[in-house]
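Next up is a structure, given as structure tokens.
Incomplete set of chains, arranged as in the complex.
Going in written order, the chains are labelled A and B, and every chain counts its residues from 1.
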Amino acid sequence: MKNLVSMKELSTDQILSILNQTKAFHDGTSSTLRNNYMVSNLFFEPSTRTKMSFEMAERKLNLEVLPFDAGFSSTLKGETLYDTVKVLESIGLDVLVIRHEQNNYFEELVGKVKPVIINGGDGTGNHPTQSLLDIYTIWQEFGTLQNKVITIVGDISHSRVARSNADALTRLGAQVRFVCPPEWQGEFEAFNNFDEVIEDSDVLMMLRVQHERHDGKTIFSKEQYHQAYGLTLEREKKMNKSAIIMHPAPFNRDVEIATELVECNRSRIFKQMENGVFVRMAVIEMILKGRE
Amino acid sequence: MKNLVSMKELSTDQILSILNQTKAFHDGTSSTLRNNYMVSNLFFEPSTRTKMSFEMAERKLNLEVLPFDAGFSSTLKGETLYDTVKVLESIGLDVLVIRHEQNNYFEELVGKVKPVIINGGDGTGNHPTQSLLDIYTIWQEFGTLQNKVITIVGDISHSRVARSNADALTRLGAQVRFVCPPEWQGEFEAFNNFDEVIEDSDVLMMLRVQHERHDGKTIFSKEQYHQAYGLTLEREKKMNKSAIIMHPAPFNRDVEIATELVECNRSRIFKQMENGVFVRMAVIEMILKGRE
């Protein structure tokens, strides 16, 4: 593993190694990186949680984090992403975490530049550390992914998470199902009736309704969406005893999930964010160790 | 003291403890915090001095400061402040300094989230570390607040400082008076003629004219304001020998204060900013120590 740009490139063994290293960091193990690495987080799209989660992971690994202000950078002067990255390589950055609106932006970088590239999200494509933290959260809960029934609910066609997760979860032995309105189904097979798949699910993974990606072409009011595809108090009662609720956040209260359920016993929403820091520590440490 | 959101919650003894701890830091005492705390400064309104003053205080206490870009955060996606704070709690932040335009924004946070909440200013409400640095500056000057005559001049109805300061100064034994145009008097009793209260004041505390809060409804030109309620060269000459000038800044030269007086012998304006760093160190250290 020399970079991390998508789940596709990770073998099942590599995923399991990451889970174990994540657990080690979660249990308090310290980083054993030798050098004083320099990292920068290039977020060309807004994000609180992912950017700060990476930043926390980097601080805990004792990396030096150099701020990069995408809204104030030379890309405003028309510089290509490749040239920006070459500049940062020349300046001495060892690791670049990048979020960019263009799908597969990393193809012009990987193998052509020296810094480690970690994909923090590309357009509607990949978001591998989110997938890994989702997987870790399920693994932490059940000790395995084998035969777990995971139901992903919502805006599949616009979701990075759905695409990154589906394949990896399946490879790890889980059974993945989608639930969404027919209009958002895209290339995926999906159930259109949420209620028929609740009871036998081990995980309900609610996706964010991406208002900002629908360009005003809304097909549901918030209330309508909540009734048809949201996790209501009634639906929660039908979940099986050990089943858990997940959401990549930011969530829309009373749209994807009833506000009373955000912090309920079954909810792992904030746990996911806590786990994200340790997953990112594991990924960065393992890649840098591999290069030492 | 588990958080600091307003002066109201601080007892007189607690204020005196903060003054003493501030002096200790000012005299070169080092922090004795045990842990490697993580802090972030959430400034939803512009501020150079307060944000950088907190950042400097945090660095001097050896806290790790994680940048938070309010203009680029998930609150843009409609996330509530509570949810943003829960995310930051999950990621591992120990202390959050927050400035927010909404009065009493902290009521939805205190007691409900784990990180320490320090109010860096809420709307037209509170700005407790500004009050404390004002109090410290007077205490440093005179050794006491008892019987000191403090005249607060200017835009009282829009000022956080006036509201936070008035009560606390009075509790510490000072005599507080307001001077302002009748139109800006709000709920306060005030003098409308500046000249009749200059000579017996120990402190003239000039407030910033909040152009940006008046929505164009200006009742004075800058020159008119300066003549009626500004500290002119003539007025400075009438001040008593040991009296000092204060201003929370940023100041408007030749509006609240004649440009020649900004750095005159009586001015404590830049001293206040220097003191602010030590006051913020004291507050953060005392709260974290109390939680250790």
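Heads up, the rule we're going with is that contacts are C-beta pairs under 8 Å (C-beta built on N, C-alpha and C of every residue); 3 or more make two chains touch, one makes a residue touch a chain.
This one's a predicted model, so the numbers in the text were calculated from it and none came from an experiment.
Q: Tell me, please, the full copy count of this complex, given that what is shown in place amounts to 2 chains.
A: 3
Criterion: only the chains that are shown with their structure count from here on.
Q: Centroid of subunit A to centroid of subunit B, CA atoms only: how many Å?
A: 40
Q: Give every residue of subunit B touching subunit A within the complex, in rising order.
A: My answer: residues 38, 40, 64, 66-69, 71-80, 83-84, 86-92.
Q: Taking the complex as given, what residues does subunit A use to touch subunit B?
A: Spelled out, the residues of subunit A in touch with subunit B are 43, 46-49, 52-53, 55-56, 59, 67, 69-71, 211-212, 249-253, 262-263, 270-271, 273-274, 276-277.
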